[in-house]
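Only a single protein chain was left out; the remaining protein chains are all shown in position.
Up next is chain A:
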Amino acid sequence: MTGEPFGLYIHIPFCSRKCAYCDFYSVTADDTLMDIYLSALSEQLEQWSQRLNGRKACSLYLGGGTPILFGAERLCKLLKVCAKHFGLEQAEITLEANPNHTDYDTLLTLRGAGYNRISFGVQSAADEELRQLTRAHTAAQARDAILSAQRAGFENISADLMLAIPGQTQQSMQHSVRFLSQLNVTHISAYLLKIEEGTPFYERRDALKLPDEDDTAALYLGAVQVLKQAGYRQYEISNFAKEGYTCRHNLLYWDCREYLGLGPAAHSFIGSERFAYPRDLQAFLAGSKPEPMGGGGEFEEYAMLRLRLNEGLAFEQAHKRYAFDEQMLLKRAQPLRQYGLCVCDENGIRLTPNGFLVSNYCIGKILA
């Protein structure tokens, strides 16, 4: 299977502080801890490379947390270790960053070291909404960060955009999209805010002026619309890109391809097994093994993931990897088509934006 595409994910679990809606794994850290983490990662990278017989990766994604907090020096070293063990030739190499931690010199160093894609947690171009989200930056800082990145030579820039923020309107959402498109970002991830248990948002969910289901739906459909008008083609439920700028790493997930994830809470999928490191930095540093998360890669999982994509479940492509009964799937998809939730024909089944909005339901109907 070494010829198949393969990705590398590294979790950098450090944040200067936690946003009130976030349930991702992160801690605060000083230089000492970060150095220890870097050596732990380097060790793991070497071990995994041996275990995987020097398998080459076509993408590297540094997610967080706030990876840029790791600092230019460590990030450069890390990339070197990754390249040493996993090749990364012609690879897409992404780093997540927050606008307020990003200065031109750092960006220049990173770009020089080989990082070629940067993903900013912009979330909104309305300062009031950023305050609601307890983000530590302003829209102006986001603009500066994006411009600095471009000056530093980053051509491929992604921005996260949050939908269904308390107080968000169609106007403010459109304003945020225009803000990003005017800055020529090449990729936008537009996520619906989800109130997760255990977060401060969850604790005060009743006091938050969250948009109701209908408004949320309208915001999502509106965003799909204005993003399209601005030249961003939807390729996944939450992902939009200018021509040629889809995220290769993301697509590995949705095409049910293999990837290795390192760091606490990072998930992997290798050789029909899914596994993940515990959400515990100390455990990772102590060398604890990843925990099995069950099998993976069977047709049902593949179809579930593919249906998140604009391309959908394309039968011809799928038949190259799986044997399955497409007539049965088409029969189950039929009622969804009547409600405009999917398009289905002899080529495959694709959800529409309306279908994406209720994709859990649709995927369940088609596969169960």
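Throughout what follows, a residue touches a chain if its C-beta (ideal position, glycine included) is under 8 Å from a C-beta of that chain, and two chains touch if they have at least 3 such contacts; residues count from 1.
Throughout what follows, contacts and distances are computed from a predicted model.
A.B. asks: What does the UniProt entry say the missing chain is called, choosing from "Cytochrome b/b6 domain-containing protein", "ABC transporter permease", "NADH-quinone oxidoreductase subunit N" or "Elongation factor 4"?
C.D. replies: "Elongation factor 4"
A.B. asks: Given that one chain is not shown, which residue among A:259, A:284 or A:315 touches it?
C.D. replies: The missing chain is touched by A:259.
A.B. asks: Please identify which residue in A:269, A:284 or A:315 touches the non-displayed chain.
C.D. replies: Missing-chain contact among the listed residues: A:269.
A.B. asks: Across the whole complex, list the residues on chain A that are touched by the chain not included here.
C.D. replies: Interface with the chain not displayed, on the chain A side: 9, 11, 24, 61, 63, 191-192, 194, 213-214, 216-217, 220, 237-238, 250, 253, 259, 261, 265-269, 274, 276, 293-294, 296, 300-301, 304-305, 335-336, 339, 341, 356-361, 363-364, 367-368.
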